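Encoded as structure tokens, here's the structure I'll be asking about.
With one protein chain withheld, the remaining protein chains of the complex are depicted in position.
For chain A:
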Amino acid sequence: MKNTFIPVLAGAVVAMTAVSAANAATLDDVKKKGFVQCGVSTGLAGFSNPDDKGEWTGLDVDYCRAVASAIFDDPKAVKFSPLSAKERFTALQSGEVDILSRNTTWTMSRDTQMGLAFVGVTYYDGQGFMIPKSLGVSSAKEIDGASVCVQTGTTTELNLSDYFKANGMTFNPVVLEKLEEVNAAYDAGRCDVYTTDASGLYAIRLTMSKPDDHMVLPEIISKEPLGPAVRQGDDQWFALNKWVYFALLNAEEMGITQANVEEMKTSENPNIKRLLGVDGDFGASVGLSADWAVKVIKGVGNYGEIFARNVGTETPLGIERGQNALWTEGGLQYAPPVR
């Protein structure tokens, strides 16, 4: 993630081959083969992980299922390729996968040199803090002088010292090499605070001997916008993916759920009518049918439902919506209208 050599090398190779792979009409290929090939992680709790039956579940996984629903009206028309962090970009470039939905941070270099086109931000992640509840602290502003467990050699360490400096606080770093060591040190009480990306904190919390004794503070001190990406150069496929994501957000905003989507078709609200294809044919412009959004919502539900199902407070992970709430509820999730 923080190594710069491999991305540069991969970028160079990508640049050589990008021309050949880029011009293909991905949607036609996908329709021809009958499924979406989706690159996911090799296991990240709540985002892409196998369930008891071995089926992939998670937020990243459900995005791919949403795209499959839009095209085939079948959330199961997806094949998943688990990709390591190093493989992921070349897999997308070489055409091995059609979508890369693998908790990938949207950065400028990836968006430009690496030949990726980011579809949107399905999860606003960022560095956060976890503390034992017994500390009686409710804000990161109150942890002046705390000892902080952090993994070495990552930007996490840098962000941490920046944050404390910027807020005129001091801290006592407990720097460890391996993730497991950091977990163990925190669990054993060698430090008061654990810091890493917030989604990671929730997953780590589950492995503590008493998960309920720990809480993640609301402050997020860095930007790690995670989202799906497609290949550059295929605008139709890019637009399709973007609008599937927007449809998920718009559906939540308008209160359309997996359960009530059929009733909603009879709604008088012109926004809902346009989204669900009752009025106008917006699907055609991205190569889909008029009721594409109905298929998406029927297949996987709206964004809020996906979030709640995979990482929300009802799941063992118990992640609050926070920045990932809709803009109407104080979050950052905002979608342009269907018009």
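Brief remarks follow.
One rule holds in what follows: a residue touches a chain if its C-beta (ideal position, glycine included) is under 8 Å from a C-beta of that chain, and two chains touch if they have at least 3 such contacts; residues count from 1.
Just so we're on the same page, contacts and distances are computed from a predicted model.
A chain of the complex is left out here; the name its UniProt entry carries, from "Molybdopterin synthase sulfur carrier subunit", "Cytochrome-c oxidase, cbb3-type subunit II", "Inner membrane amino-acid ABC transporter permease protein YhdY" or "Ferredoxin-type protein NapH", is "Inner membrane amino-acid ABC transporter permease protein YhdY". Considering the full assembly, A:Leu206 is the residue among A:Leu206, A:Ala259, A:Ala284 or A:Leu332 that touches the omitted chain.
Considering the whole complex, the residue from A:Lys79, A:Lys223, A:Lys273 or A:Lys298 that touches the absent chain is A:Lys79. The chain not shown here is touched by just one of A:Thr42, A:Ser138, A:Thr313 or A:Thr328, and that residue is A:Thr42. Residues of chain A that touch the chain left out of view are 13-14, 16-17, 20-21, 24, 42-46, 49-55, 79-84, 86-87, 90-91, 93-96, 187, 203, 206-209, 211, 315-317.
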